[in-house]
Structures are given as C-alpha cells and as structure tokens.
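Shown here: the complex without one of its protein chains, the others still in place.
Order of writing sets the chain letters: A and B. Residues in each chain are counted from 1.
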Amino acid sequence: MTRIRFIQFRSILAIAVLSSFLISCSTQASSKYFGQTKVPSDNILRYTTGSEPESLDPQFVTGQPEARIMMAIYDGLVEYHPKTMEAMPAIAESWELNQDGTEYIFHLRKNAKFSNGDPITAKDFVYTFRRGLSPELASRNANLAYYIKYSEAYNSDRSFVKNADGTFVRKADLEEKKDAAPQTTTIAPHDTVGTDTEFHKYLDEPERLSVPSDAKERAKLTDKDAKLKAAIEGKELVPVKAEDIGVEAIDDYTFRIKLYQPAPFFLGLLAHQFFRAVHQGTIEKFGKDWVKPANIVTSGPFKVVTHKPYDELTVTRDPNYWDAANVHLDGIEFYPLDEQTTMLNLYKAGRIDATYNHTIPAPWNETVRQFKDEYSLHPEAAVEYYSLSVKKPPMDKINVRKALALAIDRDALAKFRKTIKPLVDFTPEGIFPKYEEARRKVYTEELAKIGSNLDEWKARKFDPEKARKLMTEAGFPVQQSGSGYSCPSFPVDVVNLTYNTAESNQKVAEFVQAQWKQNLGITVPLKNMEFKTFLPFRSAVEYTGAVRNGWVGDYMDPFTFLNLFYSPQNDGATGWWDPKYDKLLDDANKETDEMKRYEILARAEFYVMQQQIVIPLGTSGTSWVKKPYIKGMYPNPGTLHPWKFVYIERDQNKWNVAMDDIMTTEDPQVEAQIKALTATQVEAQKAKTTPQPETQEKTKTAKAE
Amino acid sequence: MLSFIIRRLLIIIPMALLVITLTWGLIRLAPGTFYSTEKKLPPAIEANIKKKYGLDQPIYKQYLLMLGNITCRTKSADEEVRSGVQFSIGSLDFKCFDFGDSLKYPDRSVNQIISDHLPYSATIGLLAYLLALVLGLGAGIVAALKQNSAFDYGSMTFAMLGLSVPNFVLGPILVSVFSLTLYWFPPARFGGIMSLVLPVITLSAIYMAYIARLTRAGMLEVMRSDYIRTARAKGLDETTVLLKHGLRGGIIPVLSFTGPALAALLAGTVVVEKVFAIPGLGNMFIQSILNRDEPLTLGIVAFLSIMIMVFNLIVDISYGFLDPRIRYE
Partner (left out) sequence: MANTEIVKGTSLWKDAWQRLLKNKLAVFGLIVLALMVVAVIVGPSIIYWINGFTADGIPQDGDLIKSFPPSLQHPMGTDEAGRDLLARVLQGGRISLMVGIISTLVSLVIGVSYGAIAGYLGGRIDNLMMRLVDIIYSIPYILLVVVLLSVFGGQNTPEWIQSLSAAFGGAGNQGLNQIFLLFFALGLISWLTMARVVRGQILSLKNQEFVLAARATGVSTLGIIFRHLVPNALGPVIVYATLTIPSVMLSEAFLSFLGLGVQAPYASWGSLAADGVKNIGIFPWQMIFPGVTMALTLFSLNFVGDGLRDALDPQTRKF
C-alpha cells in the first residue's frame, strides 16, 4: 500500500514539476525577440499562408491562402501597393479611364514575359479574362468580373435574341417607353487609342437583351413575364460567346475593358488573382494537369519548383520576369498549415519567418505583443457581425434588434478578444479615411434630422439602460431581479445564437450570451455547427435569432461591404431587402466625384444601420508576426504582400522597427522601388492634358510630388 | 479452413461496395456542399458548378455513374482517363477503379492523393508500432518476471498513464518541452529523422501501454500454467523456460492485437498529423469529410475498409489458433 501511494505521489510530483517548469518558461519574456531569431543563411523566405492551396490555377482558386501564393507566381495588369493595397502598375505600365468611367485602356509593357520566355501581350489578357468567365471552368470568382459588359451573360450561359432583320432585341425595348432613353443614345466620347474595331462598336451600342439558353430556365422567366415572352417568341437565340465580352486587345500592347457602369473600385479589383495572366498554350496542351510543377507556366516574380501537397510549395525567382532585377528574395517556401498553435510553434522555434493574419490565438496576444518589432495588430478591411433573422419573431421587431445590439459592451468585447476594435457601423473603422470623413458629415446631417448627434450614435457601442428601455417598448418588459435583470416574456425557446465551430467564434458567442444575460436578463441558447453544415443554414436564413457572420473586403472600397445587402439574393443572411437601399448604391456608383460618391454610400450605410438588421461586433485586426530581419512586408488591410518588395535584412542594426510604426516609417529601399514602379503611370497622367476623373491612386501620387 | 478464407476474401468485394454505398448516402445526407464558402455564390455560378460536376443529373444516375467509375465500366474513345486502370476486350474499352478527381483539389486524382499521402501515415504509424512493440514487450516481460516489484508497479502505472492521457494533450506537452524550451526537435512538419521523434513517441504511447499490459498479463498466466510447471519440473533452466515457453504466451495476445491496431494506426494518426502538421492520410480523410469532398472520402473509405476487413479476417483466423473451442463452419 505504501509503495503504491509512493508511486502515485511520484507521478503527481512529476506533473507538478513539469507544470512549474512550463509556467516558468512561459512567463520569462526577457529576450528581445520571440523564440529563436537567426537570419537564415540562404535568401529564402519561409512562410505559412494557411491551408493547402486548392489549386495553382489563379482563375479557379478563391481563398486568402491561395491569393498570397498566386501573387508570387502570377502578375496582373496592376499589383497591390504593399502598404495601402491600392492599384499600382504591373504588366500595365500605365492606363487611362474615359470621361464617364466605363472604359479602361491599359498600356502594357513590352518586356513582360511568361516563365517559359513567351511574351505577355494584350491577347494573353483577353484569353485570361475569357477563360475565367467560361461556364466550363465554373470559377467561383467569376462574379468579380460581372461589371464587364456581357460577362455575366456569357458566364451564366445566356443567349442574345435576334430579330428577323438581323438586329438584336435590346434591353431597353422591354422597358416602359415613356422614360426609356431614345434608341439613338449619344455615345460618350472616348479616348480612342488605335483603331476602333467592329467589335468595339458593337459594345458601344445600347445593351442587348439576354435570356437563359436553357429552355427550362427560360420558361421559368417567360412564365412570369408575358412581355418578355412576347419579345422573344419565335426569334432566333444566339448564345453569348466568349468573344462578346467587353475585353479587347487593340494591339499587342493595348488592352481595353468596357464596363456597364462606372465602378470606381474596379481598378483595385484587377489586382485580384482572378485577373492575373495565364499561358494559353500550356493550358490547352496539358488540360487539367497544366498546374503540375512539370508543366506549369507562370507570369509572376517567382516560378514553381516543387509542390508537395500539404507539405510545401517552393518557388524560386524567375529570371524571365520583367522586373526580376528588383525581386530581392531568391525564393519562397510556402508551408500549408491549419493549426494556429502549430504555426506559432514553428515561428517560435525559428522555422518559419512570418505568418499570415489572424494567426496569433487570442490568449497569446498579450505575450506576443511584447515583441513589438515582430507583432502586428493593425485594422483590417474585415468586419465581424451577427446577422439577425429579421423576418421571424421576435427579431422582426426593430426595437428588439436595437436592444440586443445596445446590450453588448463592445469595448469589453474588444478587450476580451484582443484583436478586434469596437464597431457600431458596418464598414470597418480606420481603413477608408476619406469615406469616414464623408460619413461623419452625412451622419451629422441625418442625425440632426432625428434630433440626435454623433456622440449619441457612438454611444451605441454599449448602452444597457436604453437597451432595457427598447426591449420593454418592444413588448418584452425587462425587470430588476436581485442584482441582475430578468425578461421572462422573451421567447428564448425559439431563438438561438448560432456560430460555426471555431474557438474564437465560440468565445465571442459565450461573451455575447453573458452580456445579454447580464444586461437584459435574456439567456439566448448557443448553437454550434460544423462549417459546411452551417453555411447553407445561414445563407438560407434557416436560423431564428442571430447567426455569426463576417466579411473580408474583396477590394479597397466601402462598396465591397455595403454590397452585402444589395439585391433580393443578398449575402447578408438576414432575409432583409429594400429597393430604396439598392437605389442608393446604384446612384453612388454612377457618381464620378469621389467624395460625393462616398456621401451617398454613407447615406446607404446610415439607412441600413437604422434598420439594425445586423449587430456589428468589431473591425478585425491583422494579428500576425514576422521576424525582425524580414523587411518590405507590411500589415496592409488585406495582409496581401506583393512579394517583390520583401527582402531579408542581414544588418542587425536595421532590424528594429516597431510594427506599430511600420506604416509611417519609410524604408528607403521599398519607397524607391514603389516610386520607380509608379513613375510610368505618373508620367502618363502628366502627358495627358484632359483632366481625368480622379482615382485614389492618382491623388496619392500627386500629393507625394 | 482454406475455403473459409477464400469465402471471406470474396465477400469483401460486396461488403466494400455496401460500405461505399452507405458512405455515399451519408455524404449526401450531410448538409452543405464542397463549393459552399463564406461568400454566397450567385445562382448562375452555382448552376455552372452543378453542371460541371454532374450534380444536375438525377440522383440515381449520379449513383450509378459513381459505382461504375469505382468498379468497371466501358468508356468512350474520347474520354480522358486520369486515374485507374484501362484495358480493352475486343472492340470495347474498359476503365476500372477510377475514383475521379478530388473536388477540393481539382487537379489531383483521388488515387494519386491516396498514394501520395499514405506513405507519411504509414511511416509514422509503423515506426510508432515498432517502438511500442519493442518497449511494450520489454516492459511487459520484465514486469511479469518481477511481479509486484517496484518496476512492475512503476511500469504498469506508467502504462496506465499512457492509456489515460489523450494524445492531443501528450503531443503539445512534448512539443512545449522538447521543441520550444530545449529546442531539440522541430515542433512540427515532416522532414528528416529529428522531425519524426516527437510524433512517433506521441502516437506510440497508447500502443506501448496496451502492449505492455497485454504482455505482462499473458506472461503471468502462462507462467502459472501447468506446462510451465512441467517444464520446470523437467529441470530445464529458468532462461529456457522463460524464452521458449513463457514468451510465447506473452506474445500471442500481442499478435492478435496487432492486426486491428495496424489498421487503426493507418487511419488513426489524425491527431498526431494535426498537431505536427504531417501530410498524412488520416488528416486528409477528416478534411475530406469536413470539405464534403465526396470522391476523396469514398476513395479513402474504400481503401481503409478493405484493409480493415482483411485485418479482421486475420484476427478471426488467429482466434481459431488461439482458442480451439471456436470452430469455423
């Protein structure tokens, strides 16, 4: 007996010793850097970008992990600015936009080459765009290009309707004649470059009607719309072909894109991997296997060497790349990793040099934050929010929605989650400074109309008193009970707070649940779902109550967020739709003056926030680490790094730049590189005498001079 | 006996098909699709995807096509075959065992993925089992010989600990001590012998514990049995008694445990693969389920189920050797 006790005691002792050892090693932060910090002997960056990439096909892949890899191996017309993510010249050395903002002309550089040495011409971009939009590829990103003329019609397999006389039925033919524009619309003057092709003229005609090519789908539409039925009855259907899309190679080095309506953010969108150049010959020769390392032909600063799925993807500098002289790294090793802890362990052990955003688990933030030359926490173009099922009781009552939103202490939530900033609006804070300026102005006006002011608006971060009042007004009286509150009439048995399985989602949900319990006396049950089960559940608004949601901006414009509530099939997952809101957004995009456009967008945001169809929780923060010797990598709003700016600094004296100041600290090498790259576009602008509608890019470079 | 084995081997084919059918049904029952992501797709794009993958076909056709692909079916002349076996009989072209391409990783075929990722799991699994065998048998034998000694209690308590600590706890403990404090071994990723140490230890712990306990129990029972007493009475020296007779008693239960354990090891390295970021088949399998990657799930299920059935057959046969009371009909 005694011996057994002794053994038990010994094993307990061993655990105690081990744990005290763990505590002691975790609390010491005496060293200047986090874990092992040794400059690698080779000039290769070891990076983790998250999960295994689905493919190396830029038109096919969708995720953020893939985006960073695609940026290394493919180049597009434009590239992201390493700090601001605005568009800057890449294969296009300059571009111009016509007066009404619907036509872009890109001038390509003549020395751009694929990794096999073939030149990259405007024809390659025509191929790339057409390929991305082809229904056979079935890319999930195709809708990014839907602003381009007839791209949606081609991608969704629609047909034009041909009259007997050879002309085509136009969209306007179906609209009410009284306010329809006359058929002979005067076409806005174009900055014509080269000769207009026949094809180009067709694109400038009034928009043609297109109907689904599939008879069943078409019948669905014509059954509902007698007018449409009459318009297409007995007429020839001409399928929309790839050639009908509004992209065109005017000559080998001039590329034109035509849009339906102005989309001021479109230029920024073109840096997306979906628009990066691919090599037609390779794809046609190898079919699905073209992305295998042995076959793949790429267009970016790096080319693929090996790809061992779930293990590593190595890329090396491509000597054929047009800007190869300014690519500083010899190569990059991408490690596909899924677990945050694993990434942090590898980083701490000095086996990776940098991680991507959201890789520091919340509890680790305080510890890692001490290493200020390594840890980045900057606002992101991403928001977290809860969608509410506004069509189902009790969430159909606006006061219930407002009360629930007011009863969450967002400052405490931000403090608890460490990486988010409190948010009461829908667009992220600190990402679009100009928009925020416009928004302040609009909000002040609008709030004055309803006898309120900006301070009161900001107080919506947390106002339990008002929350209780609103909840009571909504017919669910909140009573004092003991030290807390109770709200017995609130139907907690029908509502849920649903989220998909992830530790951070769970923690936030538990926090919010506790807040509602404390401040309103309502215990909303939590419901956790496996991701793929969760997605259809959320998007079909099958839930009742609230559901976890989040959005990462596709491009640097508030529209990417506000667009979430646009159209009846919107992605807000609330069941809410309002044509008034749609109209505001349409108006905004027709506006070419930047500030005026922002003001209209702000009105739209105010409108939707008044409805409180969602509960904003916070603006996401970047939360990642890089070793101090890695330079040229910036915490931009999307954590997307143009890799040619990244380099390894061997001089230890130049290592220490606090990440908090990194956006304002000028790195001479990076600044010079940016300046050299943007020079072509700046000069092209100067050469032009006609004033252009300003894009963010241009004002910025103008200011710099 | 031989006819029994042949019958059981033959029956594996319909059983595997049944397993695949059930799994297929379960996947179709599970909500969500391989293409659903955070961002809702416009209906037109969803329609394109459905068309591309044949999801717009009637469900029975999809099932029959799936079944045809994974077994054998005739193929048209222009059909591209990216995996499986093809052959011709007369003018008819056949293709067999083609599980198709993964839906999540569309440029990789399922057969390719299995053959790419199996070696990682197999390496770690076999090494772990080998380590477990050596240490477990050793500890078990010594513990049995020195019954009720400090070593006996100590090693058996230790073994019990191995059975009681989940490996997702053990792995990170080892990492934080040996990789992040002492910097002896890499904390994750596959590559080089050093990177194998921690995952192999983590994985082998529970098997080591099982084997040690099985060996000790088996040895003790044999040592008490009549024939050992007879052997001793014959005047054989203790070492011979031990090695010739005792050891056999200790090893037989371990051998019968090895069958199912090996099958479980190949599929059951998930936790270790996740903790140590090793590109093994176990993790691929879990991911394929969570990704709703139907062809990949079916491929791995088919592969694993056939293996498990073969191993079970081996166990059943060994029961016959172990316990003469059981008869095969």
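The definition used in the following text is that a contact is a pair of C-beta atoms (placed from the backbone, for glycine too) under 8 Å apart; a residue touches a chain by one contact, two chains touch by 3 or more.
Nothing here was measured: the structure is a model prediction, and the numbers come from that model.
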Worksheet item: Which shown chains does the hidden chain touch?
Response: A, B
Worksheet entry | Sole contact to the chain not displayed, among A:533, A:592 or A:611 | A:533
Discussion item. Of the residues B:5, B:96 or B:161, I need the one that contacts the missing chain.
Written reply: B:161
Item to complete: Based on the whole complex, identify which of A:84, A:102, A:314 or A:340 touches the chain you can't see.
Response: A:340
Worksheet, complete the sentence: Where A:64, A:295, A:367 or A:592 are the choices, the one touching the absent chain is A:367
Discussion item. Need a quick check: the contact residues on subunit A for the chain that isn't drawn.
Written reply: 1, 4, 8, 15, 19, 22-23, 25-26, 340-341, 361-364, 367, 409, 411-412, 415-416, 493, 496, 501-503, 506-507, 509-511, 513-514, 518, 525-530, 533
Discussion item. I need the residue numbers on subunit B that touch the omitted chain, in ascending order.
Written reply: 11, 15-16, 18-19, 22-23, 26-27, 29-31, 160-161, 163-166, 168-169, 172-173, 176, 180, 210, 213-214, 217-218, 221, 253, 270-271, 274, 285-286, 289-290, 297, 301, 304-305, 308-309, 312, 319, 323, 325-326, 329
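By definition in this document, only the chains that are shown with their structure count from here on.
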Item to complete: Mind listing the subunit B positions that touch subunit A in their complex?
Response: 30-33, 35-45, 47-49, 51-52, 80, 82, 101, 104-108, 113, 116-117, 150, 153-154, 157-158, 161, 172-173, 175-177, 179-181, 183, 186-190, 274-277, 279, 283-284, 290-292
Item to complete: Provide the residue numbers of subunit A that touch subunit B in the complex, in ascending order.
Response: 3-4, 7-8, 11, 18, 21-22, 25, 35-36, 52, 54-57, 60, 62-63, 135-136, 138-140, 142-143, 146, 152, 155-157, 287-289, 291-292, 308-311, 335, 337-339, 341-342, 345-346, 348-349, 351, 530-537, 539, 550-552, 569, 571, 573
